[in-house]
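A protein chain is absent from this complex, but the other protein chains hold their places.
On to chain A.
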Amino acid sequence: MKYSAMLLLAATGLFTLQAQASSTEQAPERPDKQAPLPSFPKMPEQTYLTPRPLSAIPDGAFGDKVRLGYQLFVNTQQLRDKYVGNELNCTNCHMDAGRKANASPLWGAYFAYPAYRKKDDKVSSFEERIQGCFNYSMNGKAPASGSPELVALSAYAYWLGMGGLMDEAKISGPVPELSDTELLKGAKREDFPLPEGLAKVMTVEQRANLPGRAYPEIPKPELAYSPERGKEVYVAHCQTCHSVDGQGQAIAGVYALPPLWGPKSYNWGAGMHRVNTAAFFIYENMPFGKSMQLTHQQAWDVAAYINSHERPQDPRSKGDVKQAQEKYHNDSDYYGLSVDGKVLGTESYPVFPKKS
């Protein structure tokens, strides 16, 4: 009780400070309700797993699944209206088609599942983790368990990771083919089939924590993050690609420069709606191609600016923003908070709308 009263006081204090600048509520510090798998600060001089080139994908049925996985990953829009309800593609957040270290690479995730996820309060298989991406990041409706799309994405993730691990361990030859059932489970388990010799090199736990997995954590900002300062960062460094209104830019119908908020972007349940996740992603991966480095403070501020806009509803919400906020939010995000006189979540865009 005392603790929460202190928090409340602290939050009120912050709010008073902020209120002078604008009407945006400060997201309070609370226990994290939907923390992703932990990420780690980036280590200097660290080397990372290097996936094999796509030209090494073998011919045949297994290789076809891997190739399809790649194609779905970079052009997820081919699933629009079937499983996808926004304009994003997986590769928007997982750079270099899920191969790049420190950009939540697929190979890092594959060896980290099955894993307990706070968000779902259960142990999720790799397939279930991807289903989450469809429901939240893609604002869609996840393909059913065992569907060809989930098999393909799992096969691609596995192939990237296993090829890289084999090369590091100097184990030659093609990546061993696995059954769909094995592929969908993910690799963080004692009974995961490995090429001979690999089990001796690394434990399951080591494979689950490959350097470069997730987005590297950055220190908390010196000043409480602020959408107002974030807007200045956005105007200076982001809007050329993502547009003044955050709606990205389409060329030939493809949003390679993705919308960041509004009806065409990720919904209120996606990991990226959290200010911390977005700040980690941005600091490490933006501006695209990294011609310059934003400061930690700039990354936090611009993440707050982007994520204090309305977006598609949290699919877990049962219609009551306050209730959904209490149950799923209030950790490092703006859902249920008042920004410019409007409570975010109350005018959310639809979940899984048809492309008009």
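In the analysis below, contacts are C-beta pairs under 8 Å (C-beta built on N, C-alpha and C of every residue); 3 or more make two chains touch, one makes a residue touch a chain; residues count from 1.
Everything that follows uses one rule, which is that contacts and distances are computed from a predicted model.
Student: Which choice in "Cystathionine beta-synthase", "Thioesterase domain-containing protein", "Putative spermidine/putrescine transport system permease protein" or "(2Fe-2S)-binding protein" gives the name that UniProt lists for the one chain left out?
Tutor: UniProt lists the chain left out of the view as "Cystathionine beta-synthase".
Student: Can you tell me which of A:Lys100, A:Arg207, A:Arg311 or A:His329 touches the chain that was removed from the display?
Tutor: Final answer for the missing-chain contact: A:Lys100.
Student: Would you mind spotting which of A:Ala199, A:Cys241 or A:Val339 touches the chain that isn't drawn?
Tutor: In the full complex, the listed residue that touches the missing chain is A:Cys241.
Student: Just checking the interface: what residues of chain A touch the absent partner chain?
Tutor: Considering the whole complex, chain A reaches the absent chain at 50, 54-55, 57, 67, 70-75, 78, 95-97, 99-100, 236-237, 240-241, 249-252, 254, 256-257, 287-292.
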